[in-house]
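The excerpt is restricted to a subset of chains, each kept in its original location.
By letter and in written order, the chains are A and B; residue numbering begins at 1 in each of them.
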Amino acid sequence: MIIIMKPGASVGQIAGVIARVKEWGYRVQISEGEDRTMIGLLDSGLPVDREQIERMDGVERTIPVRQPFKLAGREMHPQNSVIQIDGLRIGDESIVVMAGPCAVESREQLLETARAVRAAGGHMLRGGAFKPRTSPYSFQGLGQRGLEILAEAREQTGLPIVTEVMESQAVSLVAQYADILQIGARNMQNYALLHAVGEAHQPVLLKRGMMSTIEELLMAAEYILSHGNDRVILCERGIRTFERYTRNTLDLSAVPLLKQLSHLPVVVDPSHATGRWDLVAPLSLAAVAAGADGLIIEVHPHPEQALSDGAQSLRPEHFEELMRKLEAVARAMGRRL
Amino acid sequence: MIIIMKPGASVGQIAGVIARVKEWGYRVQISEGEDRTMIGLLDSGLPVDREQIERMDGVERTIPVRQPFKLAGREMHPQNSVIQIDGLRIGDESIVVMAGPCAVESREQLLETARAVRAAGGHMLRGGAFKPRTSPYSFQGLGQRGLEILAEAREQTGLPIVTEVMESQAVSLVAQYADILQIGARNMQNYALLHAVGEAHQPVLLKRGMMSTIEELLMAAEYILSHGNDRVILCERGIRTFERYTRNTLDLSAVPLLKQLSHLPVVVDPSHATGRWDLVAPLSLAAVAAGADGLIIEVHPHPEQALSDGAQSLRPEHFEELMRKLEAVARAMGRRL
C-alpha cells in the first residue's frame, strides 16, 4: 500500500505517519514526488487498516499496490532511478555503452580492447574474470589475476569496470575491483548471491535468465533491493526458443515493458542474445529505439582467437562504426550517447 | 548452382547458355548484376557438370548454391527486390506503413479509420474481411461485403489495400479487391494456399507462423516464388514463448537475418506480436532501427468497441504521434517514410 501525503504536509506529520506504521510492524519506502511525499508499506503479512491511516494528520489518501515487486515497481516509485558511476548517469536521457571482451584472457588483450573501446567512445569496460561455463573442462577465467588486469585497464583508460560475480563468497573480492557487479543469466535466481550483492555498495547489473519471465526478473531485482542495495540495472539478454539461426531470441518487448513496470534502468546485451556479431549492430540500434538506457556489447581485437564467444564479438572497427550509428538513433529518440 | 557470365558476355552467349541448360532439364532464374549476368539453376535432381558449363562461351565461373531457398535466397539474387504498388515502393529506402483495423466491422468504422490513416501519413490500408478465429463461434468477418467496403475506402482515400485470404478457393475473389494478398500466420504452411497465391498477380504479404523458424518462413516463400509469383513480402509477427506479459515474443533478430539471407522486403507487425497497444510504438521504432522495410499496425477509432483485438489497436491520435517519431528514426537510419 502507498500512503499519499497532502501537498503541504509537514515534516512532523510525515515522521508521525512513518513512526506509527513502523510500530505496527511495517517496513517503509519513502518517495519524494514533485509536490508531495509518498510512503510505501512493504509486505508484512499484516492486514492493513486503510481507514485508520487515512484519518492520520497530513494523509491525503492511500492506494493499494498490486505489483508483487514493491521496491522494483513503479507504483511506489514513479520517477526513474538514475544510477551514477563516476561521471556516468545510467537511466536518464543518456545512453550508456559498456563494451569489452567476453573473458579477460591476458593483459595485452584487455588493454588493447580497452583502448579501442575508449577511442570509439564507449563509456564502460566489460570483461569476465570468473566465467560460468557449461563444461567443467572449459576455460573458467583468470580469476583474481583477471580482476587486477581490469583495474589496470581502468587506470589507463578511465573506463569504469563491469564484471561478473558468480558466488556469494566472492562478492567482497570482486567488489574491491568492480564498479558494477554483474549477475549472470544462470544466476538470476541464485538467492544467496542476490542476498550478498544486496548488501554490497556497488550497483548491480542483473541479467535476465534465459528461461525467466519479465516478472521473475523483477522479483529477482526485488531480492537485491530488499536487502538494501537500491542501485540495480536490469539487462535483457535473450530467451530460449525453438529458433535455430540465433543462439537465443532477443526479447525487445521487455525493454518498454520493464520501463513501464519499473523505475530501474534497462540495458540490452545483443551479443549473448544472438550469438552472432553480424546481428549486434542492427539489434543495438533497435534496442535504443525501443527505449533502452544502455547496451553491453562484446568487442574483441581478434575474435578468431577468442577463448570464448568469438563468433559474437565485434572487431574494434565495427564497434566504432556502430557507435556513430547509435549517435544518430539516440538523437532521433531525443537522447544522446 | 549459379553461372556467372563474363562482364562483356554477349546476348547471344547468354542465350546460348540458357538454351543448353534448359535442354538438360533445368529451370533458370536470370539476375542482372551491375556489370554482368548471373544464371541460377533451380533444383532438378539432376547432377550438374560444372566443368562442362565452365567451358561454354561467355561463362566466367560457377558457384554452388547452399541455401535450400533458391529463389528466396540472396545467393542467386544478390540485389534487393523492390515491390511496386501504385506509387509505393516496398524494399527500397522508403519505409512503408500499412495500418487499419484488425477486422472490417462496418462501412462507417472502416471509412473513419481509413481517413485517419491517410491523415496521419499512412501508406496502405489493412483490414480483414475473412478472419481466422480460434473459435467457430467468434465473429468470422464480413466476407465479400468486407471486401467491397475496403474497395470503397481505397476509392475515397487512394490507399492501396492489404487483406487476408484464408483458402485457395477464395484467392480469385480476394484478388479482385486486394492490392496485396495477406497469408496469415496460421496458414504459413498451407501449401495449397501458397500454391494458389503463387499463381496470382498480386504481391503476397507472408506472415511468419507463430511456431515457425526463419528457415521455414523462407521455404514457405519459396513455395510461392516457385509457382511464378516473385513479389513476396516477408512479415515477422512474433513467436510463441513462455513469456506471459506479451501475447507473443516479437523476434526482431529476424529482420536483419531475413535481409541477410533473402532479397525480399521485410515488414514487422508489432500489434499481433505483443497484443498490447502500449508496446506498439516502441517496437515499431525498434523494427525500423533493425532494418525493416515497413510496418503493419492495427489502428481502430474506438478500440474498446472492436469486435476483435481491441487491446492491441492504436487510437488514431496515437498512430499520428507514432508516425512523427518514425519519421525521425527513419531519417537517422538514412531512410524516409
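Simple rule for what comes next: a residue touches a chain if its C-beta (ideal position, glycine included) is under 8 Å from a C-beta of that chain, and two chains touch if they have at least 3 such contacts.
Everything quoted here is computed from the prediction, not taken from an experiment.
Within the whole complex of this structure, the shared sequence is present as 4 copies, and 2 of these are drawn in position.
By definition in this document, only the chains that are shown with their structure count from here on.
Chain A maps onto chain B through a rotation of 180 degrees [Cα fit, steps of 5, range 0 to 180]. Centroids built from CA atoms put chain B at 37 Å from chain A.
Across the complex, chain B meets chain A through its residues 211, 213-215, 239, 241-246, 249-253, 255-257, 260, 273-274, 278-279, 282-283, 285-291, 328-329, 331-333.
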